[in-house]
Each structure stands twice: as C-alpha cells, then as structure tokens.
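As you look at this complex, bear in mind that one protein chain is not there, while each of the others sits in place.
Up next, subunit A:
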C-alpha cells in the first residue's frame, strides 16, 4: 500500500506555506505571494502528473487529459473524483468539486486575517476570509496547471468560490 501521512500534516503545511508567503515574505505584495504559491503548486502538479502517467499511453485529446485530472489526479489527492465537468468545446473546462476539502479549514484560520493588517478597518472580516481563501486556492490552481503542462497542455487556471463549499476550477487551454 502507498505510504500515508495524517491529513493534518498536509493541512498544517499548506496553511503555514500560505501564511509565510502572505504575512512574512511578501507581506505587502499579495500578487507576488500569489505567484509564488501558484508556482509551488505548479511544481507539485507537474511531478504528480509525471508519476501517475508513467505507465500509460499519451492522451489523444484535451478532453482525455482533463478527465485524467478529474478522475485519477483528484482521487489520489482527495480520495474522490471531481463532481461535475463542463466544457464550452472551445478550450474552456469547468471542474467542480462540490465540497472542496482544502477550503474546509481556511475560513477559521486566524493566521492570515490577523496580525499584519489589523488596522486595515476598511476590510470586513468577510472580505478578509475571502482573501485568505483565494490565496489558498492559488495552490490547487497551480497543481492543475502543472499537471496539464506535464501532459503538453498550456493553460490558465482560476478558481470560483461563489458557491461554497463547492469550488470550481476554470481551465482555459491556450493555443
């Protein structure tokens, strides 16, 4: 059986990684923090995709590759598949996870909405929670982009959390 660690190891590491980049390394530069977090996700996605596709033939088209993300990759990461996949057939795919696991702990995470901008009273608590969440989402967006890049597909990935706890990842394939 594959080696496992407790889920709190991954949760703690992700929370601390996001908090380090947002509150310590790039405290006043959220765009830079976001780019670094996405880059870390990209590396992880690239490597995971490499490992999981080692013994299978290449994908014949974009849809096949996207299905690999929805089924194989998601199962390895979250022990479930993506719940809903939509496409406009012109290179945009929407992958919806009805209860995205990595957001479960974020809203109550005090490390991001606390300390560094306490005086920033213009920002409501709700807003801050949304900001913290979007920072966390750069990581899975990076994972998807990295995984597809390893399969030879260049794309942009964004996340939509207007329907919490559902989370939709929008993949726009380039070229």
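Here is the rule we go by: a residue touches a chain if its C-beta (ideal position, glycine included) is under 8 Å from a C-beta of that chain, and two chains touch if they have at least 3 such contacts; residues count from 1.
Here is the rule we go by: contacts and distances are computed from a predicted model.
Asker: For the chain omitted from this view, which of "UBC-like protein", "RBR-type E3 ubiquitin transferase", "DDB1- and CUL4-associated factor 13" or "Trafficking protein particle complex subunit" is its UniProt protein name?
Answerer: Matching the unshown chain against "UBC-like protein", "RBR-type E3 ubiquitin transferase", "DDB1- and CUL4-associated factor 13" or "Trafficking protein particle complex subunit" yields "Trafficking protein particle complex subunit".
Asker: Out of A:47, A:92, A:134 or A:149, which touches the unshown chain?
Answerer: The single option touching the absent chain is A:47.
Asker: On subunit A, where is the contact patch with the chain that was removed from view?
Answerer: Given the touch definition above, subunit A has residues 2-10, 12-14, 16-17, 19-20, 24-25, 36, 39-41, 43-44, 47-48, 51, 76-77, 79, 111 touching the missing chain.
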